[in-house]
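One chain of protein is taken out of this complex; the other chains stay put.
The block that comes next holds subunit A.
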Amino acid sequence: MEGRSRRRGRQKDQLLERGEDVDGISNPSMDSETEAAYQTFSQTEGESSAAEMAEEAAEAEHLVKDLKTRRRQRKKALSKLTSPKEDVAGELKSMRSTSRQRVEDTIREEEMATLSAEETTTAPIPPATEDGLATLPTDESILPTEEEIKATEASKEEAESIERAEAAPSAEPPDTERSTKEQPGTPRAAPTGAEAGSKPFGQSSMRARMKERLAKAKEEAEGEIEKEAREERDRQRSLRAQQPDSRYDAVTEAELERTTEEKQRQLRLRWEKRGQAPPSDKMTYMPTAEEAFDFFTRVWEPEPEEKKDEDKEEEEPKPSTSKTDADEEETEARKEAKKDEDVEKAEDEKPLLDDADYDEEGYGPTAVRRANITSPDKLQEAEDKLLFIPPLIARPASEKVQEQLEPRFLEEEGFYVGVRPAVSARNKNKMENRLLREPDKGKQWFGEDGEMIVFPDPLRPTPSRPPMPEEVEPYLETVFKKAVMREFDSRYIDGVLDGSGRYQLDVDVNSIMFTHHHLFSREHVLATRLTQLFTQYTQRRSKNMVNFLTDKLRALKSSSLHLQEYILGHKGEMSVVDRTNYEKRLQDYKFEIRQTRSVRDREEQMDRSLIKNIIRTWKELRSVREQQHCTNTPVKLQILKETVDKAQDETQWQMDLEDEVEEAREEHADNYARKMLICNEQMEKWEKQQAAKRDAEKKLKTGRRGSKASKASKGSKGSKQGSRTDLQDELGEAEMERYQEILNEEDLPKPDAPEEFDENAARDQIKAKFMSIRRRPGEAKLYPELSNTMTVTPTSDCPRGEQNRREEVSRCKLFVKVLFNNKEVSRTGNRPLSQEFRVTFGQIYNLRIVQWPESIKFQIYETQGLSARFLAELYAAIPEASVTSQSVQLEEMEFSSDEKLEFGHDAVGSGVPFKFDATASILVTLMTSGTISTSVAWGVNEDGQPLVPPVSQSSVTNLFAAMKKMDPLAAIGATGVVNMEKLSKWFQESRLDPNDPANADLIYLLGSRSGESGPREFFRLEQLQEEFDLCSEADFAANRRFQMLSLRDREVAEFRTAKMVPPFEREIPRDAFAEYERKQREEDRQKQIDDLEGVRQAHSRYVQKIREQVIMRFRLASHQKRLEDMVVEEAVPNIAMLGISLMRLSEPRRPLKPLRKERKKVTAQAIKGDEVRILVNIIRATNIPIRKSQSLAAGGTTTRELDRKPTIRNIAGETMVHPYVEVMFQRNTVRTSAGDGPNPSFNEELELPLKAPNDDFSPNALQGVQDYIYLNLFDEVVVDILEDDRERETAVHQRLEKKWLGNIRIPFSTIYLNGKIDGTFRISTPAVLLGYTYDHTQGGGGDADMPMEQSEEITFLSLFITIEPPLIQPEAVKERFDTNEDEKLMQFAERWQEDLQSLHPRRHYKTSVIDVNGKNVFLTRYFKALKPPPEIEGKANETQQNDFAARYVSLIPFVSDSVVFPGLCDIWSTCDQFLQMLAGDEEEHAVLLTNLFLGLGRKAYLLLGSAIPEGTTAYVLTEDSGEYYIWNSATGKRYSVHDNYCPLQSVGCLVNNENVWANVHQYEKPSQMDFNVNSTASWRPFFGRSNPSPGLGSIQPEALIYHSPNKNYVLDLQEKIEQMLKNKIMEWRSRYITRWNRHCTQIMRRLLPKLEENCGCAMEQQDLGELEESFRSYKVSGFPVNVPFVDLNTIVEAVFSTGVHSQETSDIEFALAVYVHGYSNNVLSIWIYVASLVRLR
């Protein structure tokens, strides 16, 4: 192995030097031995893993393809030796993409090889053997020849062997392969085999391809090869003559020669290698570069013969056991070698041989040929030769060791021999046999003991890996964790209930002593008092405050004196500062002295009074004892007297007295000086004031005089001011006032001088004080002494009451509960009360705690019998961490109870007043009280470790600590901030020693403050905000990028869609803000335009503003998602609905009943360009006005004359009118054909294209389309314009003229939102239609109940409009808005509405709407009586007022909400907003009209329902003496409820300021309904008895503010419109001359105001007559158009739609008059009278 790898390495080196593909030829076939062994071990190796092969095959295939082209080149290049295989082989071997370069190198080398081969004709092969690859072509070139031979031979075995060789995985042909027959196959497989050493090869497809390729190559190469072969044959012939081969007898000479030759060569190579290389691997030689070079360049001399012998010798050691075949081959090989020897040396050969070896194992070319049938015996024979079946018998050990050696058994010699792995003897024998067949008898494989060398069994009997527990997937593992209970306030010390630490509180309840108990006798009370007083006394005595203070006083005095002296002594030397310092100190001393003295005095007094009290109490006690004839208490007082020296006392007394007097004097002196100072000051002020007053008085007098004298006054100030007298006067006045003020000032009190020091008085005072508080001189000192030595009278000797009491006392028991954090943790036993009123418990309770101690409480209970009485509760302090049970001391705690108890016996009770004796006048009330002596401390464990919670240095503050965790402010230390101001003040006052370390904290705290100028006077809500600010507000505003981002965030329209906001400010385009800023500026500007147009603009801007606000609100609302917005969820199928659908299944099928199919809606994306059309189906028109005279139309007589006559129908069948309908939308016009007569039937479908803004058919864009569809009714008039009557026979010359009769205007939004419009509509006809009249004989014939004058003048048009394809309608924003309404009300409203809706699904019910603030508002809030505009006052009667109100409202332009608020739902604005915007849809109009009606005192309702063409809409219903009228507020038209032609189709509900009534009628058409809202059968009120009205206030303003129209604006506008229309008409008629008839215009101008007065109704006949009179000589056709003012474009559009201009003749005159009537609040009515005049001939 070692040798092999080394060899390979060498080979590699060499190859690398030559630039050969190392991989391509590397991995040389294993050494024969190895290979053999390998094979024996795995005999199935040949069919090694199919997958691998497939993979390789695939790769190979790919490579092959790649190679094809290359091969073609090579074919040319290789004149002789062409073989594509080795390329393929090379490629396959490499298993990587081959480098073309390398291949070419190979080719080149091959060429060279070939060339050299040719050169050295004597030796065709050797040259190639120099190089591994170079050998290949040679081999292959020979090979095909052989194959051919075989083919002719048709030997079946051979074919098999070929295949087998190819399939053979090993480069090593097994022994069986060594048969001569097989030989030819081997070289063929060589290239493949070379590779097969590493990877088995043998894919059939591959092989096939190879074969194919090979066949081709073969043909090409055949010639050369044969030639070559022949040469070789010649050469061999001589050799063969020496060694005739019996086996080939049957074969022809040539064949034999060739095969043998080849076989020999192969064998030789193999044998060479096998026999020689293994033992001497090191000797394997690869030619060096130099040698290789030499090889190609040098002319080789024939080798000496001896070389051959060497070879022979080498082969000789072969075992003699090998078959004869082998021998044969051997000899042949020897011959071959001999033959070759003339070319090269043995050394040179060796590597070549090696290489050749690999080649052998590769694949060779194969050819498909027909099957050769060989006779079975032959086959058997061949197989015998070919195959070796290893016998299973064991071979003796002697065979296996080297010949001359004896088998040696190491184990016996004492060496360690491992356990051999268990291999069945059969297999072992087989293997041994196989090895023994090896050329060297496999000696390498056998050890000295004749056994195969085997490693000891590597398997250990026991597992070396420690047993591992089953590994659980970490995430599947269940880990048990106890539920953690975490309290908010973290009461638990360790956070959890079961704290890890042990903390213990030891509570010691020692004893209770009562200072008062309800069972006290009087004596007890006194005794207790006495005891208390005595205790107090002893305490005081031990403190001896008096002495201490006296000493202090003395010390202070002396130091003060000392200081005084010092000051006096060093007066001259001291600086001013020092002096003041000293003086201040002196003052301090004095102050201190005074303080101390007063304290001492107090103390002395107390001492004295205490002693007095003690003595008095003792006396009382004694008297009590006497009184009750027994002693209950052992208290006894003794008083010791100490006599004193009176004289000494007296001097002392006197001295003290003098001292104090002196002091008082000094003090007074100080005071006096200060007071004097103040007094003087005040005095001065007083005097000043007095002087000023006097002065003022004087001035005042002179001033008065001066003013009287007017100018003569020479007031000092006035004269100074200047010479102007009026000024002077004024000044004088001012001065006067001032003086008066001074005079009026209150007089300051005159200060009194301080009093002088009165020594005697002071002395007396002090003396008196001394007398009261001090022991008088000579008086004995008293020392009381209390002892408990009195004997208590035994119970039996006591009086009855006392006995009872004592009994009671003995029955009384007490216990104490201990509460920790308000939980009882333990209680003491019941202990009896002693006669001394003491209870001793002496118990220590150990509390193990887990919570922070918050409170420790004791509750004292008293039991008498079974009942326990709560006496008192008291808190113990939570101990400091340092307080442990070892160090703690008992603590006395006082308690008391406010319980009231009274007894019949001697006990005094508690809370009840009692007297000590009958004579005593004082009532005493005592409460039960006492002291409990307890202690609370932290426990200590056995080791003396305190069981204190870790952070409980101050366990009391633990709560705060916990709070701190919750409170972010606390976390930053903002809580507990003291009032620094006060603190510092206190600090200044208390004069703390700044150097005292105890004060360090304070100093620090205050010191840090010193720099600050004062306390902050503000409270900051987010005090840390600043820290988190990215940049300051100013930076933010300055940075355009930030601005842009924030605007985008706010979804400002301009920036909402901004993408990729640049990261740097500089990259933001300069004009990014231009639009936005312009808009901002515009908004600021506003309302400063004095043009009427401008006013309109202001309105529209207001609308815009409202709109933006609304959109903003909606945006907010839309950001509030509901479940439906987030989650698609199947609704639960309703059972009822299920039933219905089931019912439907059982319904009879009605094939003849056509059902309307839902048309498929088209999304905006699917629509391209002009696909969308509006379909208008015009069915019929009724009651069209007819021409007054046919002759007029024909151009005959005047209208006037004809008018007189009754209208006669032309019998000849000539119709009176030729109406047709022209539909105009977006300036596109289509028309129907002309019909006949006043009631024509058209039945025509017209199509109009719909142009969406920017070709955007999305709902949002379409909602914004403001265009109208105009349906104009025209009369087509044929005008004969034939000039010459003579031609009448032969020529027709006519002109068609159209006369406008009326129109319908439908906003696009109506169509869009409703989808379709279907019905009969009233055509709005002009008030005056010259030349036309209504055919009374026909019109209105149908309805008898209809008022005649109405029906006869109304023209109707039946039509159907829709959009094709149907467009998606905007989704209404789901209404979910805030509301300020009562929740209950809204809920009820919802229920109410749902109720009704389920009853009448088609009816329109509403209870609340959305106002401009985006809030839901209850409907009734919109109603309120509002004052109509002032113009109404001119109207005479009620009807006119009503009409006027309606007209006023109708003049406010109609704009659909969908236009104003696209994508939003219906928004109702209030009346003032409506008037401000001057635009709104039906609801606004209707609401305003209702309110105006209400304002007029009418009974009016808002009617919600649906109408044509509007769809869902709002009308107004008025009641007038039982008659109901319906008003269309948008047009101002009034209909009777009985009018069949009322556009209102269904009534949903009625609303006014009081209530909402829902229509629960069977019918919904107004004509079929009863409008009496009180009938509950037809109307269901919202507020009824069950739900009384809460009295909702109105959201409407108090009153509408009307401002009168500006006349100038109106005139301006009138002018403007007229001018513009004239221009427009001329423009439209650009082909003809447009003449204007001034006269006509004049008349019209006069006429128009009258029309306005009549509220747009037809004018009276006389006016009309007047007009007609004026145009006798003309044929006039014209009409007034009345429109509300929206903007100029709308007007132009309206005029254009009438088509007046379209008179295609020059012979015509026009008249145009415009009249604008302004109503309040810029509601404008615009009248345009357009007429065409044709002069009659």
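The rule is short, and it goes like this: a contact is a pair of C-beta atoms (placed from the backbone, for glycine too) under 8 Å apart; a residue touches a chain by one contact, two chains touch by 3 or more; residues count from 1.
Following the convention adopted for this analysis, contacts and distances are computed from a predicted model.
Q: Which of the following names does UniProt give to the chain that is not shown: "TP53-regulated inhibitor of apoptosis 1", "Serine/threonine-protein phosphatase 2A 55 kDa regulatory subunit B", "T-complex protein 1 subunit delta" or "B9 domain-containing protein 1"?
A: Protein name of the absent chain (UniProt record): "B9 domain-containing protein 1".
Q: Who touches the missing chain here, A:Pro421, A:Pro1062, A:Gly1139 or A:Gly1497?
A: A:Pro1062
Q: Of A:Glu1129, A:Glu1147, A:Asp1285 or A:Glu1433, which one is in contact with the hidden chain?
A: The missing chain is touched by A:Glu1129.
Q: By the contact definition given up top, give the residues of subunit A that touch the hidden chain.
A: Those residues of subunit A that touch the unshown chain are 1045, 1048, 1057-1064, 1067, 1069, 1119-1123, 1125-1130, 1132-1133.
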